[in-house]
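With one protein chain withheld, the remaining protein chains of the complex are depicted in position.
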Amino acid sequence: MDNNQNSDLKSASSSNGDFPGQTYELPGGGIIISSFTDIVNWARSNSLWPLTFATSCCGIEMMSVASSKYDFSRFGFEVARATPRQADVIIIAGTIVNKMAPVLKRLYDQMADPKYVVAMGACAISGGPFFYNTYSVVKGADHVIPVDVYIPGCPPRPEALLHALITLQQKIKSGLTREQIRAENLQP
Amino acid sequence: MTNEELKQHITAALPTAVFDETGEWLNVQAEAGAWKPFVQWLRNGPLNMDYLFCLTCIDWSATPTGKNVLTMVYHFTSTAARHTIVVKVKLDRTKPEIETVSDIWRTAEFLEREVFELFGVQFLHHPDLRRLILTDDFEGYPLRKDFEDPVNMIKL
Amino acid sequence: MFSLESITDSIQNWLYSTFNPTMALILECAIVMLLAIGLFAILGLVLVLMERKVAARMQIRLGPNRVGPKGMFQTAADTLKLIMKEGLTPDGADKFLFNLAPFVVMIAAMLVLAPIAFAKGFQIWDINIGVLYISAVSSVSVIGILMAGWASNNKYSLLGAMRSGAQIVSYELSAGLSIISIVVLSGSLSISDIIASQQTGWWLFRGHIPAIIAFVIFIIAVTAETNRAPFDLAEAESELTAGFHTEYSGMKFALFFLAEYINIFIVCAIGATLFLGGWMPLHIGHWQAFNHIMDYIPSSLWFLGKTFFLIFLIMWFRWTFPRLRIDQLLNLEWKYLLPISMFNLLLVTVIAIMGWYF
Partner (left out) sequence: MYRETQIINDSRKISSNGEDTGEGELVINVGPQHPATHGVLHLVITLQGETIQKVEPHLGYIHRSIEKMCESLSYRQFIYVTSRMDYLSSHINNHGCALCVEKGLQIEVPPRAQVIRVLMDELTRIASHELWWGAMAMDLGAFTPFFYAFRERETINDIMEETCGARLTMNYMVPGGVMYDIHPNFQKRVKDFIQLFRSKIDEYDDLVTGNIIFQNRTKGIGVLSKEDAISYGCSGPVARASGVHCDIRKLYPYEVYNKVEFDEILETAGDSFARYLVRVKELKQSVRIVEQLIDNIPDGDFQAKTKAVLKLPKGEFYSIVETARGELGVYIVSEGATTPYRIKFRSPGFSNLSALDHLSRGHKIGDLMAIMGTLDLVIPDIDR
């Protein structure tokens, strides 16, 4: 990988380096993407199987994305697996409450690597309309599990969820999801 | 039946009942003492109140008058005769206790568990008075006015 | 008629001429194994994509069309992702059985491939008890499913495995009986003889009423045997999350996923061979000109066309019918399909003896 390849990758990672939460300092340079991981990233991004996990109203918008009008099966997502073992991406559609947080954490642990998380809706980002004066709502799903893509909206439009999934695909292809950065051992 | 007839029937069964007709339906003030026979009479008596559609509790401690009062509110209606009454029972806030009605109306079983959890009202002879909604290790009764949870509750 | 026999014979002669016999035999087996695995890989990709496109067509949506031209590489991406995924083994699971189960199911699917005639003269192993071999080996896969259900130490998979055990064992009866009715008509167990006996017309048309009854029972029983809706109680999505393969992930799940589709191809191939004359072109009795035209279409196309038509039929069932309950499923087999297929067998033998078929 010659140098300019690194530079635009570094610029690529710094451009959307606005990871929510703690940013990860890359020791000495960008990410080394060899051709094999390219193919694997292409495969992983094009076959993201969501877990059927919807807690409240955003779940209905997720269903309408699965239906014929917005149809995320065009991108190959429609194989929604009910067990966390075979799912790749967990779309947190709805509010996470204190009683549900350990369940969500256990589901996340049960999922096989590489796994990604999409926080859909204002409730999953920050507790949404239930931020003030609620004793039982977790104010944002990233208190429980690391999140890759956030979708604002209450509930977000189906196009917003499609846009988020495409963003997740690009992140996987460019190797910038939290999972990939933590997993790949980065040579300088 | 009009309110008048309801009032006569109820005073016949519960002489100590206090009535209040300001709201939409006839409000009946009863005590926790003679509660069970009164409720059984409501169900099997001439009023035939077979549909308990709302059972809840109000904590009056934030108001100047009701310093130590927790009121149980029961909304009854009869599907046959279509009349509705609201029965209120004042409970002492430090040790709220009342007989359960879940053996007469099966819907009360879940409603009473919810009130037990959120207000701390003890329902005597309830089949299984356990937590239904909150997490197992939740301390305090959240819907009481004096409930404080500095960790979770972000004040507006 | 254009036949692949010439190619296979020339390869065989070349092998035996250049190597000593044992070495040639080993090489031959290696070639056949490579061809079989290659067939499975391609079949897996094609059938999964076909299922998703057929499902999309019936559900008024588009189906995968973004990965590669018109979605062709979708299943390639899925398989590569599944290979690269972490294969979890739950700590409470019985490690040995847990890891063995997918391979047992896969091997059972591969074994049944041997006697099937893909084209004229293109058969791996033409044994004279082909049909008996098929029905015997096809019941091995239920052992793999029970192993998976038991080993993954999960209540859902145990329930799923028990259900699928009861289901497959009972549906093999009516499947076997409907196969026997064709064997009675054609008089021989070996696949090539059955196909040869359909020279003047397929058994479905020549055997008129009993053959049609046998065909319908065969399709129902075979849909149940491969755990496909409306009998998919083993991995009932809404009841048992994912049935017996709840705990499997990564490559092990890919094997189960692939084995299910290979099983569909295999049972449809058997159905096409027995009832629709395998690679035999459509001949109608004594219309020489018509038969001659039909012969120009290569025999492998005939075989694949019939098999994929039956596969489409089975996929059609999945997206139209709701699921049966476990006791309704077993009632259907023991109280309805079994008596009918037994009576049908009687009918077929009478017709075979009296010679009332075309």
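Each chain carries a letter (A, B and C) given by its place in the written order, and its residues are counted from 1.
To be clear about the criterion, contacts are C-beta pairs under 8 Å (C-beta built on N, C-alpha and C of every residue); 3 or more make two chains touch, one makes a residue touch a chain.
Model, not experiment: these values are computed from the prediction.
> Out of all the chains shown, which come into contact with the hidden one?
A, B, C
> Just one of C:Asn128, C:Gln199 or C:Gln328 touches the chain that is missing; which is it?
Looking across C:Asn128, C:Gln199 or C:Gln328, the contact with the absent chain belongs to C:Gln328.
> Would you mind spotting which of A:Ala82, A:Ala124, A:Ile151 or A:Leu165 touches the chain that isn't drawn?
Final answer for the missing-chain contact: A:Ala82.
> Could you list which residues of subunit C touch the chain missing from the display?
Residues in contact with the chain left out: 55, 58-61, 155-156, 159, 229-230, 232-233, 236-241, 318-328.
> Please output the residues of subunit B touching the missing chain, sorted low to high.
22-25, 50-54, 56, 58-59, 62-63, 73, 75, 79, 82, 105-107, 109-111, 114, 131-136, 142-143, 147, 151-152, 156
> I need the residue numbers on subunit A that touch the omitted chain, in ascending order.
Counting over the whole complex, subunit A touches the hidden chain at residues 51-57, 59-61, 63-64, 67-69, 82, 84, 94-95, 97-103, 105-107, 109, 129-130, 132-139, 143-144, 154-155, 157.
In this text, only the chains that are shown with their structure count from here on.
> Starting from the mean Cα coordinates of subunit A and subunit C, work out the distance between those two points in Å.
39
> Can you check how far apart subunit A and subunit B are, centre to centre, with Cα atoms defining each centre and the answer in Å?
Between these chains, centre-to-centre, one finds 47 Å.
> Approximately how many whole Å separate the CA-defined centres of subunit B and subunit C?
64
> What parts of subunit A, by residue number, touch at least two of the other chains?
Within subunit A, no residue touches at least two other chains.
> Contact residues on subunit C for subunit A in the complex?
Touching subunit A from subunit C are residues 52, 56, 59-67, 71, 73-74, 76-78, 80-81, 84-88, 237, 241-242, 245-250, 253.
> Help me check something: in the complex, which residues belonging to subunit B touch subunit A?
134-135, 142, 147, 149, 152-156
> For the complex, give me every residue of subunit A touching subunit C.
39-40, 42-44, 46-47, 67-68, 71, 73-76, 78-79, 81-83, 85-86, 88, 110, 112-114
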